[in-house]
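With one protein chain withheld, the remaining protein chains of the complex are depicted in position.
Right after this comes subunit A.
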């Protein structure tokens, strides 16, 4: 032990490790503790299933700690909205001032735990349906602390299974065995293991029963007019896909799964239809899937050379982590 550590700090660490055991991580540089990290949960006794929120507390010990306040960060909040987090931060600031000169980590953990216990309910919306969680809703917390209506998560998992099966069916049989199947969380893409059969028996979100009708506002109509005028100008200049092409060499499609490379007349028809500003009115006429062709799947959809679903990702985790 060459480095000298303030006795107040070493006592604090010892106590933390004795009480939290594996739940606390102390990162040291040259034997000097620098960062203390722990995940804080609400107090629910030992009932882990009833913990709907959590947050990771990171305390960076400044060189003068505890005579100087440490830097405190809350990371990976789960089930907590921004208002709650803001309020916890404000309380932490006050606590740090109050405790200047003495170890503060336990106090912080307690403070955060109290707050979490108070807001131990999923807040915000189910990202799948955008309805709030209300009294009577049946919902589920995944292992990664994301909440969904059971009904909504079931739909997602069933859709995922269907997609997976379609992709597997395209593979030669020797490869089918190798394609791993797993279900992922819509928010963070962590693996989830849920019983779809149980989930899908849940009722739909309470608030979903009555959706107000949709109507176009004057503002929307004005935007539509502006857009179709722009489109008409672009069409007139040959700037629309599928129209006569006298620009630089046309882009070629080289994907093997693309079997419509030669049929430009269809595309021209389609462009004409668009040019006359008549939007498609049914799902059969969705972009990229005119009736005469099989449903558009996109040239790159499917398994890559290593037999894993999809291509290597560009996008990272899905949006909106809560």
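We adopt the following convention: contacts are C-beta pairs under 8 Å (C-beta built on N, C-alpha and C of every residue); 3 or more make two chains touch, one makes a residue touch a chain; residues count from 1.
The definition used in the following text is that contacts and distances are computed from a predicted model.
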Hidden subunit of the complex - UniProt protein name among "TBC1 domain family member 15", "Geranylgeranyl transferase type-2 subunit alpha", "UBC core domain-containing protein" or "Synaptotagmin-like protein 3": "UBC core domain-containing protein"
Which of A:121, A:201 or A:241 contacts the chain that the document leaves out: A:241
Contact partner of the left-out chain, one of A:112, A:127 or A:199: A:127
Hidden partner interface residues of subunit A, rising order: 127-131, 152, 155-156, 158-159, 163, 167, 184, 186-187, 189, 207-208, 211-214, 216-217, 219-221, 223-224, 227-228, 230-231, 233-234, 237-242, 245, 247-255, 267, 271, 274, 279-283, 286-289, 296-302, 309-311, 313-315, 318-320
